[in-house]
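First comes the structure, then the notes that go with it.
Only one protein chain is missing from this complex, and each of the others stays in its spot.
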Amino acid sequence: MATQDIIARSATTTHSPSIRQIDEVAKLIDVSKCIGCKACQVACSEWNDLRDEVGHNHGTYESPADLSADSWTLMRFAEHEDEAGKLEWLIRKDGCMHCAEPGCLTACPSPGAIVQYANGIVDFNQDHCIGCGYCITGCPFDVPRISKKDNKAYKCSLCSDRVGVGQEPACVKTCPTGAIVFGSKEDMKDHAAERIVDLKSRGYENAGLYDPPGVGGTHVMYVLHHADKPALYSGLPADPSIDPMVHVWKGVAKPLGLLAMGATALIGFFHYLRVGRNVVEEDEPGAVGDAAVHKVDPAVHEFDPKAPR
Amino acid sequence: MTNHWTDIKNADLVLIMGGNAAEAHPCGFKWVTEAKAHNNAKLIVVDPRFTRSASVADLYAPIRTGSDIAFLGGLISYLIENDKYQHEYVRNYTDVSFIVREGYDFEAGFFSGYDEAKRGYPDKSGWGYEIGEDGFAKVDPTLSHPRCVFNLLKKHYSRYTPDMVSSICGTPKTQMMQVWDTIAETSAPGKVMTIMYALGWTQHSTGSQMIRAGAMLQLLLGNIGMPGGGMNALRGHSNIQGLTDLGLLSNLLPGYLTLPSDAEQDYAAYIAKRASKPLRPGQLSYWQNYEKFHVSLMKAWYGKNVSADNNWGYDWLPKLDAPAPGYDVLKVFDMMYQGKVNGYFCQGFNPIASFPNKAKIGAALAKLKYLVIMDPLATETSEFWRNVDEFNDVNTADIQTEVFRLPTSCFAEEDGSLVNSGRWLQWHWKGAEPPGKARTDIQIMAGLYHRLRNMYATDGGKFPDPILNLDWPYLQPDEPSAEELAREYSGKAITDLTDPATGALLVKGGDQLAGFAQLRADGSTSSGCWLFCGSWTQQGNQMARRDNSDPYGIGQTLGWAWSWPANRRILYNRASADVSGKPWQDLKKPLVFWNGKSWGGADVPDFKADSPPEAGMNPFIMNPEGVARFFAVDKMAEGPFPEHYEPFETPIGRNPLHPDDPRVTSNPAARVFKGDMELFGSAADFPYAATTYRLTEHFHFWTKHCRLNAIVQPEQFVEISEALGKELGIAAGDWVKVSSNRGYIKAVAVVTKRLKPLTVDGKTVHQIGIPIHWGFSGTARNGYLTNTLTPFVGDANTQTPEFKSFLVNVEKA
Amino acid sequence: MDMNRRQFFKVCAVGLGTSSLAALGVAPPNAYADQIRHFKLARTIETRNTCPYCSVGCGLIMYSQGDAAKNVAQNIIHIEGDSDHPVNRGTLCPKGAGLLDFVHSESRLKVPQVREAGSNEWKELGWDEALDRISKHMKADRDANFIETNEQGQRVNRWLSTGFLAASASSNEAGYITHKVVRSLGILGFDNQARV
């Protein structure tokens, strides 16, 4: 992706170049087709030249235990039994959702460390990343991770390098069952609609698309069999949005804070200008009797300023 | 596979049983999701565990490991009783009307002719058809004869009532009936179910019969030869199909030709026995051409040195004295264990990890004088002598085996072809040099062969003839090229081939042959594997073709690579059309049909292309009957119909079908070696039914050497149900010790809702899931070889070990 | 520090000026992100191959660095699915997607080695030495234990005291030549992975 494709840039108050009109892309993850094979995890690490640590089994199929700077996507497995006792193994590919209103970008203090391209990809530029972790604070999906090696933040780039040359992301290409598909956001919504019809015909009455409006929609969307209960899928937030505290912090607090500081200084300035300085008028030589030694404070030592030091 | 991967998209119903396609074959499983998404198909999974295949299934039913014949037998009975079978198909394309000999009987778990001392059926004389005076088998098209196959079949499975099946399998009856009803719907002509199975059926002491039961089900439903149907063995390794086709098995020669036995001293009799004549009038019985294939093979191997005068080198073939399959790996390792084997070669094979009872395998290897490993990776077998604590607790100094480890290239570093489970021969190209001094297997075999030949030529030795006479026409004798070898197994005309009728020149001497129909038994053709004949024609390498066009839109890409036999994509595809030659699914998926002059369509017809429907030739042209067999005649070791026997280690201790006779608790015809029977455990000491399997993140014992795969599944674990976890006080993440009567492993417990205790024969049976992928070498965390636990017994026909059903105990470690 | 009025105003003016300029964006320049990661396959060589794991037979494209010039050792840097392939259509499972780490596994064997009887270590061998030693073992065993006739005097020509396990992922060509050699020696204890 190139400079002209950037529509938003972290810690930048002016507009970014937005001359190029390119289609929004989206990755659609059809959870009902996903078999949790982790091909996407492996393909992601292979393409991005990442090798996480060889960890431990923690009593589940989930591995590694969590997203990390070296694992940008992760299959999360949840076993759910419905009221009728029917078991469902709900497997969700976790990773960056590429929000239209990205909390990470909002929170980032370093200009250009996080950029959003016109096609919707939210990308981290580690060259500008200062490692503060504000992106983690800002993210409603708990996705970015700071590397222990270099203290830079990392996450899924939606393979911006591949998408930039006209290819699909590595996870999409590899997905054996076609659970992950990629295309224009519009096409993906159409595709999702078809899938939802199929799922409803198979008894999943609450099947639906997960494209949460709270973050302006996402460029990674899910088809869920239980769209009414996203939390079933290893805690997918039902109505994610940028946290109000982050909003205040990176919203009104910023200009108001500066304003408050500037105003305080200005008030001082005008006070000085109008009221003038506060001087001790009578403070002239000989006005007060000279004592050679002054007791400064009852608790403190005695000191003779005239004595040689 | 009778069909192939892409063809699964044509299915209306997919039954995954005895396999876990989503995990073991994810990219093939794609065609299941395609069938669901675009053919409105349903997916049924029947498995002891709620697998990743089950996670996307429409219906899932649990089953106790090792009880599949009961499930399928019950289903067969249900279909017959409820008239849910494809009548026209069954009547015309199967042996239901054939009359079985009077000597056939089934009584109290035994078929006729059992010999208890020999643990088998040395006398199978009753297991055949009544033959008429015309030399053909007798049939009763009205199916009223009490000994016609249909009535015997019906009688045999009448014992498999839903209650009995539910009690044997532990499958709750409502779930079972739901599955059966859904399957029964595909008996409608044109409704197709595919069965996808793998080692979940193969690796049992009754594995072959489980698969037969599946095939019988498909015949009843009219699903064999159909697009979207078939019996689809998913197969395990990238070229396990090819190496089997090429006959790298204890009793085979290339192309499913078989080695002679000691008794077969006469060449003509050897051929005659295999070149079966038709059992019904007008049938093709393609194996009549056996000698053409055999002679062409011997010409490919021995060239000018064989002729009719020396019976085409018949004496140079070793003869088998052991019953089929001869010297299979279990037998060889038992011999090795007894000190009767001195040398052993492992070419890309890791037996200490892959064979049952690791302790026995390790002890056997330690008795070898020399062991040669050819592998790209440092396998456990190559270091079976190294002490790796509890994982491999051996005394190195005591092991006197000389071990040679030869580094080989991997797939990326060589040209050649592999055969996938859809029987496609696909060519691949070298992308880089192998690391260090690694060489190809071909180079190594050539290097060994030349040294041996030179020694035998100069020093003499035992029976040097086949070694000295082997034809080695390769331009670089030390390194035959993949292309030369491919041309050799595909086959060529040695001299000009002319049409015997017209005298016209068919193939110029020295040219590649177009297909196995051109092979001859007079020494004028050579083909190292008749089934592969036509894979490299005079037009070039057919395996390297890359035209993926699909003109009929049903996934039969005839221009992509090359499929045996004769580039056919679906076996028995003549059966996809009715007797008159019209497709069962006329508009939707016409596969192969009669166009008035010849057979044709989306696939290469598996038939005599110019035989009109009214000629009465039947679709199963490899069988002398011309039809498919429900009754296996004498082909199976334990009987013509599959019968449920318990695994050798059974959690219920008896066979509910024959509760009073311990001789038929488990397969009465399965071979058990001395000492191994004593190592079987009982439910009293080892109460839980265990099964071993692959995970999608790993491939056997290879990918633990790959960092990326080690990351996504790093450490050995076992799966237990929440109920058992509660009973034993085991929580997810705890370490547990799992032991069988042969050893123990320790692993992390995954406590899951996906395994549920089942009620079997009135008892609660817990099942334990044990993935296989860890060992004492590689990048993933060290673990125990799972086969420490498994019993040393195989299927009665194939001797494939019973890895899927055995008993263990579980305790907190 | 005593500041008179003038000084105070001066300080204020400078402070206000610089901070306003900064606030207006006249800060030290920040380079805009061009490409965060460059597409790494632009000029690699593509080679078609088949996945060596399971028997679905997925098509692969291997990307190697170097342009096959005389002075280059081609190095495979990436493997992904072949989109033209009718079965996998470009997809790969977690095993196939990780093939790069098989090609470059730290467990890859690089030189012929021998572990002598009773020894606890590997010793490197040259190929000639390795193959000489192995073939001498074979001949000695074959000559000692080859069975030409059985007890009934029937010609059987078999060699049972050495066995051979063939690979399950080697090519047809390797399998074919292996079969040709192994059977010509009279070996019957011969199997491949299909047996298990």
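The letters A, B and C name the chains in turn, as written, and every chain counts its residues from 1.
One rule holds for everything that comes next: a contact is a pair of C-beta atoms (placed from the backbone, for glycine too) under 8 Å apart; a residue touches a chain by one contact, two chains touch by 3 or more.
Here is the rule we go by: contacts and distances are computed from a predicted model.
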| item | value |
| --- | --- |
| Choices "Formate dehydrogenase gamma subunit", "Sarcosine oxidase subunit beta", "Heterodisulfide reductase subunit B" or "K+/H+ antiporter subunit F" - which one is the UniProt name of the chain not shown | "Formate dehydrogenase gamma subunit" |
| Option touching the unshown chain, where A:Ile22, A:Ile136 or A:Leu232 are the choices | A:Ile136 |
| Where the missing chain touches chain A, by residue | 10-13, 109-111, 113, 128-134, 136-137, 142, 146, 151, 243, 245-246, 248-249, 253-254, 257-258, 260-261, 264-265, 268, 271-272, 275-285, 287-288, 290-291, 293-298, 300-301, 303, 305 |
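One rule holds for everything that comes next: only the chains that are shown with their structure count from here on.
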| item | value |
| --- | --- |
| Gap in Å, rounded to a whole number, between the CA centres of chain C and chain B | 28 |
| Intercentroid distance (Cα basis), chain B paired with chain A, Å | 51 |
| Chain A and chain C, separation of their C-alpha mean positions in angstrom | 36 |
| Residues of chain A whose C-beta touches two or more other chains | 37-39, 41-42, 46, 176, 178 |
| For chain B, residues contacting two or more additional chains | 26-27, 30, 696-697, 707-709, 712, 779 |
| Complex contact set, residues of chain C against chain B | 45, 47-60, 62, 64, 73-76, 79, 81, 84-89, 91-103, 105-120, 122, 125, 127, 130-139, 141-143, 145-146, 148, 150, 152, 154-181, 183-196 |
| Interfacial residue positions of chain C with respect to chain A in the complex | 5, 8, 12, 15-16, 19, 23, 25, 30-40, 78-81, 83, 88, 90-98, 100-101 |
| Chain A to chain B touching residues, read off their complex | 32-39, 41-42, 45-46, 51-61, 63-64, 71, 79, 81, 87-89, 91, 176-179, 195, 198, 202 |
